[in-house]
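Only a single protein chain was left out; the remaining protein chains are all shown in position.
Chain naming follows the written order as A, B and C, and within any one chain the residues start at number 1.
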Amino acid sequence: MHDVAVIGAGRIGSIHARNLAAMAGVRLAGIADADAVAAGRLAATCGTGVIGLDAAFGAGAVVIASPTPTHADFIERAAAAGCAVFCEKPIDLDAARVRACLAAATRASILLMVGFNRRFDPSFAALKATIAGGGIGRLELLSITSRDPAPPPAAYIRSSGGLFRDMTIHDFDMARFLLGEEPVGVHATASAFLDAVREAGDVDTAAITLRTGSGAIATITNSRRASYGYDQRIEAHGEAGLVAAGNRTATSLVHADRHGFRTDPALPFFLERYEAAYQNELATFIAALKGEDVAFPDGEDGLRALLIADAALESSRTGREVAL
Amino acid sequence: MHDVAVIGAGRIGSIHARNLAAMAGVRLAGIADADAVAAGRLAATCGTGVIGLDAAFGAGAVVIASPTPTHADFIERAAAAGCAVFCEKPIDLDAARVRACLAAATRASILLMVGFNRRFDPSFAALKATIAGGGIGRLELLSITSRDPAPPPAAYIRSSGGLFRDMTIHDFDMARFLLGEEPVGVHATASAFLDAVREAGDVDTAAITLRTGSGAIATITNSRRASYGYDQRIEAHGEAGLVAAGNRTATSLVHADRHGFRTDPALPFFLERYEAAYQNELATFIAALKGEDVAFPDGEDGLRALLIADAALESSRTGREVAL
Amino acid sequence: MHDVAVIGAGRIGSIHARNLAAMAGVRLAGIADADAVAAGRLAATCGTGVIGLDAAFGAGAVVIASPTPTHADFIERAAAAGCAVFCEKPIDLDAARVRACLAAATRASILLMVGFNRRFDPSFAALKATIAGGGIGRLELLSITSRDPAPPPAAYIRSSGGLFRDMTIHDFDMARFLLGEEPVGVHATASAFLDAVREAGDVDTAAITLRTGSGAIATITNSRRASYGYDQRIEAHGEAGLVAAGNRTATSLVHADRHGFRTDPALPFFLERYEAAYQNELATFIAALKGEDVAFPDGEDGLRALLIADAALESSRTGREVAL
Partner (left out) sequence: MHDVAVIGAGRIGSIHARNLAAMAGVRLAGIADADAVAAGRLAATCGTGVIGLDAAFGAGAVVIASPTPTHADFIERAAAAGCAVFCEKPIDLDAARVRACLAAATRASILLMVGFNRRFDPSFAALKATIAGGGIGRLELLSITSRDPAPPPAAYIRSSGGLFRDMTIHDFDMARFLLGEEPVGVHATASAFLDAVREAGDVDTAAITLRTGSGAIATITNSRRASYGYDQRIEAHGEAGLVAAGNRTATSLVHADRHGFRTDPALPFFLERYEAAYQNELATFIAALKGEDVAFPDGEDGLRALLIADAALESSRTGREVAL
């Protein structure tokens, strides 16, 4: 039986708390949140109690799902307490801060997993397995389509670090995960179509190209709005074939009339699309706690994705490819 | 908080017990099974205890998932105890026995829901809603495709009541559910391709046609084997359009090479395909317990489907359409 | 160079005339039609002339695309002239008349091909090849979906011989073609939803089941109206897998918005859906003229399909399966 505490009682903290509560061999040690009411509500739902931060870091393992600016501090506190950490991305929006934090985690030899949940989506995991199993031969072109259904609130955007660090960072991690090698250069083109996004100094639409040493090329296209749902697709083209993972729908319904054949839109957003991914990533964290030999995104993965995001931002402003 | 006991610790009982254990507002009152070891194992998994039949019927609500020959007796014991019942189909293989049992339930005014789980599949429920909402105008032709991945063991077949009462009964219920009127005639053609099935005196392949008073026609095709997974599809053709619900797959993967584009097979069997349906049907049972105004298949639905199955069997032997 | 005359300048005659005119190694010998204006117009389009019936039968090969009541007479005149015949289905609506006509053709040893065009549809031909090549093992269940976009005019319906002889006859031929054995029994259920159809004494909706000696079962569902285009699908289920051929669309467009993903409706009607089939069947007729060893539907096939249609009509009136 492994004790795991959850810090953060917001949307993503709730997902993790509920998944932990339902997991065999795990005891949800409590919920910690500056907002005691939110913590209490979530704790009640999950059959656990409200705890303070010290108690959380004393649980032996903690899920950090609090606001981004707290992540690095909390990892360092966990490191000091010898507590294993599952931390939502990003560790921090500043690469230097991330490095310092990772150094602390390394010195303390704590387990640190970063919440790149998409690696655990069944379709994307199967796509990775197909590539790794030689199903398409050498990977030559990778195309990632990632579009949110609607932009976040202006306040969120202003503190998000911008599209590349907030949204594309998932795609950068996925590109690294699938390419199997580090990108050596990045080029980005971006636009702001939405007034609220432009006024916040951010962009909402982007096309990014990653170049690798082997010659494999990855493209990412992002948009902050997609009328047809949360658009999450990946396509890998290799010398021997292609493997692609598309969107999922709520039902298998097809409705036909004189306008044609219509299926459901894509699942609405990440809660629905990545429901299984969130379960699988926590199960992997627990397996790692048990000492099983499982692969997971760690602090270094968190840092690398951030560095690509920083370079993409620079490229989008200069029009030049930026070396990584 | 509603107490619900589960009778039967087999495959289907386990599904229901786990779903009840995870449901908010429900207390799993215990597991009863003639096999105490199985009962204990399931109880431990679900955080409850082993109980006897009297205790089960004393819980106020019971899920009957024991072998078919026990169903009618257990419903009558529940009726005597004033206990609400969710019973797996069929109530009994003999229509007279079903009638007697339903009379007892009616006299005792207990809530009785029958486990026609497919009504609660999200895709089939959406199909029903489309028809009910006028999305295809008047329903004229209904086509149900229902194929198991592989035949059950010979021992199961021999006590199953035959293909029509064991497998097609689900399709008969679905036809009634979607047609919105009672069939007035049934015609069935059947074959036995598999040696084990033929030797058990049963058939493994069938085509059934149902006729209704309005002129709407339903066809059902069954097979006990489908190499490509559990094939569960429905298509409704109306004056203004068509609505169809197809199979579901484990992932959205598409793999392309010189042989073409390949997607996953259908989900393997009912545990996977109807995972959400099993949750939804129990949630509906609990809602009914709470007195909410929800629709669900009751004992009369169980009887009607059985009567069609009996008539289909007769038709398959005589080649004549049998009036209902 | 083969000379081929066309009798009939209507819709289907025009298709054949144009296909012949565009075919290498073929000389379109002329167009014959009681309506000289129509004949002249078609002849001009195809770069040929108007001819009389004697000249047509003197061409050595003739395509009969005149109204159904003339078919048998024209085949007999062709037989008398030693002229090869491609005849649109049906040869006649009366089985005795068909038998007499076929006897004349046989005595004269003329080549006689019947226009069951669907055998030559690329998708259905590939489906047949998959079955014949063992791609699904033994065929166990065959499902044919065949729906017209809209009912023909009332006048047409009254002289058509009824749904089974006019429309389902194509499906009966396809069932025979794909089953690879003769049906031994047929059961049909039919309804008339459309006033015009009912008033003409016909039906517009039907479900037919064919039984064979091996145990393979075929189902056919028909409707005279489908809001989403000409619905032409076949699915063959075998011990080792399934092969299906679906509808075709004019474009590959997918349009996504908050309502979902929408593709084109099915191609509008037979002219569009079977464009390639019409070309391929005439190419096969020409190959047969050249003495090549090609398979094609002959007079016997025309008769067999008609006999099944007659039996289906009887079954739909009696509710009993009719032996073939």
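Assume a residue touches a chain if its C-beta (ideal position, glycine included) is under 8 Å from a C-beta of that chain, and two chains touch if they have at least 3 such contacts.
Quick caveat: nothing in here was measured; it's all calculated off a predicted structure.
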Per the touch definition above, residue among C:S14, C:S66, C:S123 or C:T209 touching the missing chain: C:S123
Of C:V26, C:L179 or C:L242, the residue in touch with the unshown chain: C:L242
Among A:E140, A:E272 or A:E314, residue touching the chain not depicted: A:E140
Residue of B:G10, B:G40, B:P152 or B:P265 touching the missing chain in the full complex: B:P265
Identified contact with the non-displayed chain, of A:A38, A:A207, A:L271 or A:L324: A:A207
Subunit A, residues in touch with the chain not shown (by the definition above): 138, 140-141, 143, 145, 147, 185, 187, 189-193, 205-207, 209, 211, 215-217, 219, 221, 223, 225-228, 231, 237, 239-242, 319-321
Subunit B residues touching the omitted chain (full complex): 227-228, 249, 256-265
Positions on subunit C where the hidden chain makes contact: 22, 24, 45, 122-123, 126-127, 130, 135-136, 240-248, 250-258
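Basically, only the chains that are shown with their structure count from here on.
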Chain located farthest away, centre of subunit C as origin (C-alpha): A
Copies subunit B and subunit A - interface residue numbers shared by over half, same or different: same
Chain whose averaged C-alpha position falls nearest the assembly-wide average: B
Gap in Å, rounded to a whole number, between the CA centres of subunit B and subunit A: 39
Subunit C residues counted as touching two or more neighbouring chains: 227-228
